[in-house]
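Structure first, commentary second.
Complex shown without one protein chain; remaining protein chains in place.
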Amino acid sequence: MIIRVSRDRLDQVLSLLDKSRVPFRTVRIYNEDLIVTWPDAKVDDKAIKAIDPNAVIIEVKAKYQLASNKWRGRTVIDVNGVRVGGSEVVVAAGPCAVESYEQVRETAVAVKEAGARMLRGGAFKPRTSPYSFQGLGVEGLKILRKVGDEVGLPVVSEVMDTRMVGTVAEYVDVLQIGARNAQNFDLLREVGRTGKPVLLKRGLGNTVEEWLQAAEYVMLEGDGNVILCERGIRTFEHSTRFTLDIGAVVVAKQLTHLPICVDPSHPAGKREYVIPMALAAIAAGADMLLVEVHPRPWEALSDAEQQLTFDMFRELMSKAREVARAIGRSL
Amino acid sequence: MIIRVSRDRLDQVLSLLDKSRVPFRTVRIYNEDLIVTWPDAKVDDKAIKAIDPNAVIIEVKAKYQLASNKWRGRTVIDVNGVRVGGSEVVVAAGPCAVESYEQVRETAVAVKEAGARMLRGGAFKPRTSPYSFQGLGVEGLKILRKVGDEVGLPVVSEVMDTRMVGTVAEYVDVLQIGARNAQNFDLLREVGRTGKPVLLKRGLGNTVEEWLQAAEYVMLEGDGNVILCERGIRTFEHSTRFTLDIGAVVVAKQLTHLPICVDPSHPAGKREYVIPMALAAIAAGADMLLVEVHPRPWEALSDAEQQLTFDMFRELMSKAREVARAIGRSL
Amino acid sequence: MIIRVSRDRLDQVLSLLDKSRVPFRTVRIYNEDLIVTWPDAKVDDKAIKAIDPNAVIIEVKAKYQLASNKWRGRTVIDVNGVRVGGSEVVVAAGPCAVESYEQVRETAVAVKEAGARMLRGGAFKPRTSPYSFQGLGVEGLKILRKVGDEVGLPVVSEVMDTRMVGTVAEYVDVLQIGARNAQNFDLLREVGRTGKPVLLKRGLGNTVEEWLQAAEYVMLEGDGNVILCERGIRTFEHSTRFTLDIGAVVVAKQLTHLPICVDPSHPAGKREYVIPMALAAIAAGADMLLVEVHPRPWEALSDAEQQLTFDMFRELMSKAREVARAIGRSL
Partner (left out) sequence: MIIRVSRDRLDQVLSLLDKSRVPFRTVRIYNEDLIVTWPDAKVDDKAIKAIDPNAVIIEVKAKYQLASNKWRGRTVIDVNGVRVGGSEVVVAAGPCAVESYEQVRETAVAVKEAGARMLRGGAFKPRTSPYSFQGLGVEGLKILRKVGDEVGLPVVSEVMDTRMVGTVAEYVDVLQIGARNAQNFDLLREVGRTGKPVLLKRGLGNTVEEWLQAAEYVMLEGDGNVILCERGIRTFEHSTRFTLDIGAVVVAKQLTHLPICVDPSHPAGKREYVIPMALAAIAAGADMLLVEVHPRPWEALSDAEQQLTFDMFRELMSKAREVARAIGRSL
């Protein structure tokens, strides 16, 4: 249940719930105070209405409540002036990993010119192998921030460790949770506490329902600025790096009020597959794209196969614009 | 290897291959005679050139050769005047199962008016349960043929049994191989022998490579009119009935010259997911859609959840037309 | 519902069901005549009891009814004197494909000596690639039959085509349905009509429930001699050829009265993985093993990587015997 009561009746309602042993939590989110009870809790509607006749009690049957669209229309998230979840399809682009100031700067200028609205770049990299390049760390964040400010693009970067949330939050506009931390619940709570926009990737072995429940962890901390990001799941098919689950985008759009992003680069695995996958994502209703672009992908320290060249990114943007228009959106 | 030699040197080349113990097959396909050797066979190019200086010897590294685009540009398949694989995206629509003349007729008129170019309908139904409706059989084929002729739409229907290929081929314009028979190799050979257009669904547990090898079975019988159809694969995600593998469409388009169809109805499982999945398919490059439409889906004897109403189908067509245009195609 | 009525009341009960428009089928199986209604049919128990007070009406909630153990204890299948599903774990062994009389004979002698109770060998081979060895066909069946008779082992071999069921049934003691035909429903019906023992492999993309429904197709034709065979499913993990679903063996044992076989060779993909997978299968409760053995696996025309040498097979049998004893069975 999600319950809205007038502020002056709040204490009375809370004490009623306490007495009835209903587990609940108060959450300040989207500028209002809500009482969120556990999904299966039995709440005495009449008793609440007796205290506050204007109380609104919304039953959400899903396992996620705040993330559900049963209580709220589409959420538009403002990232330093860039609105995610509105009629514009927003594209965030940039290198897989921050490698140098020059590399990021060159990329940022190119992608902005082509129409990207945000800059992505990994500073802390979750690499399958401990022997792979692990990212520049805080140094990378500084570069990203500097370039973002110079070029005029909000920046998104991943945070992997609860201990680093504060530091990363200082530098970025959007905190990214990677697929491998999609169910790192302490990390989800910690980013939720910052109140900042969060780009929450779906885990490669997670269902849509689990993904939305991960968002619920963030939101229960009072952070409603969650962008859900589909990036491919693990299936038997290995001709692409992961299987882009376009159906998950469609389903999620019908279950949640949160914006949905698609990362076509990771499921593609090869740059020649990225553009059609990106177009499919927009046609399916994605509100945002997260695309890897590198000045010279073949020299990249990570994901060299899947990063787009500037030319390919321009082609993507021009085609994506047409598809967005075809479904009544801009880009 | 795919080898083209002039007709008057054919016998000499074949006898050379025989002597060198190279396993091969001669195939008449796309109006030309080809020699197809086993993929790993070692062929003495010079000896062949000595016999026929104009011989063309094409090495195809893939496990499928005739289905590969290493030897041939995009194939356009003519289905009674409807061209699949050209600049137009072709939509085939109709009920999951043929239930009655009236049902098919009503549907055919409606989908044709909305822009469908082919009529689909199951007469032999591969049902998971022996207790489910198994289709009207030959009676269903007759209805489909009659309606197709009356309304002016080529018809597509599934054949499940090698013994029925001849009969089904009499009634339909396109022989469909269902996902559950995607590796029924005797059936593949048998439909290939008819020379008719074949709509070959990908098996729910098959890789893209296996799907193309299934096409190779058909093509080795001399039938080049194979339309590959992606219809969702089995993965851990169950919020959709199957996982539409949009990446497979992208990959297949880059590997084969054959047209690619997408069936959005089966992966969706619910009609409210069909339209965005169909749009995604077109954006990803699909040449054809296969959509289930029923006058009153809730009364359908099979797949009641996923068949579109006429209104929904009209909405799909109008949106699909826009997306097709956005990527430079018509519909 | 599964309904047993005395023979002299049968017609009356059938006519009652007809009048009540209950869809049903009469099946003669396990030497008794049963009425099997569609699973969701509503049957008037009282009216039936009024006709035959001794009528037994069993409600089976599963989608498969005859395959369910709700109406029948464990079935033991007699294959020419070899009992599958009893306290003995039965091992069928032999080459992937019949290649020559000598190869089969040599193998049969060796595996029998090591304790195998049946001889396997493919004559019709379902190969992913049309360029791979497709088996010796009827010639292979003749070899298999001859060797089986000489050495004194019942033989099992695959049938792929409805048109060949009669022919294959003449030569073999157990008709095998391969994973790729696990939902070839016409073939399932056709083998069911022979009444012979059927080894029914689970499809590589099929759930346990679908596997049991496939068995139901065979059983509804009156053939109760179905051995279910788990042989690995398609998952993201590719370090083994398929993922042996040991849990499916455990689940199936609790749902059906039919014997369960495990083929450890196909999921293993490499011979060095076969033995521990076979032991796991026995520990999990498998009633039968189907193992590929070849005199010189490295020379095999198919599955060369996964066939055991005679030495390895002897090692398997000696270890398997110990594990079988540990769980109170013999081998």
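Letters A, B and C mark the chains in the order given here, with residues in each chain numbered from 1 onward.
Here, a contact is a pair of C-beta atoms (placed from the backbone, for glycine too) under 8 Å apart; a residue touches a chain by one contact, two chains touch by 3 or more.
Source: prediction; values computed, not measured.
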item: Among B:T75, B:Q134, B:T235 or B:T256, the residue in touch with the chain that has been omitted; value: B:T235
item: Given C:Y171, C:F185, C:Y217 or C:Y273, the one touching the chain that is not displayed; value: C:Y273
item: Touching residue (missing chain; options C:V43, C:A281 or C:L316); value: C:A281
item: Absent-chain contact - pick from A:T75, A:S157, A:N184 or A:S302; value: A:N184
item: Interface residues of chain A (partner: the chain not displayed); value: 23, 38-39, 63-64, 126-131, 160-163, 180-181, 183-187, 203-206, 210, 213, 216-217, 220, 233-234
item: Where the unshown chain meets chain C, residue by residue; value: 205, 207-209, 232-233, 235-240, 243-251, 253-254, 267-268, 272-273, 276-277, 279-285, 319, 322-323, 325-327
item: Interface residues of chain B (partner: the chain not displayed); value: 234-236, 238
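Rule of thumb we're sticking to: only the chains that are shown with their structure count from here on.
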item: Chain whose Cα mean lies nearest the overall Cα mean; value: B
item: Most distant chain from chain A by Cα centroid; value: C
item: Chain B-chain C separation of Cα centroids, rounded to whole Å; value: 32
item: Centroid distance [mean C-alpha coordinates] between chain C and chain A, Å; value: 48
item: Chain A and chain B, separation of their C-alpha mean positions in angstrom; value: 38
item: Touching two or more other chains - residue numbers and ranges from chain C; value: 234
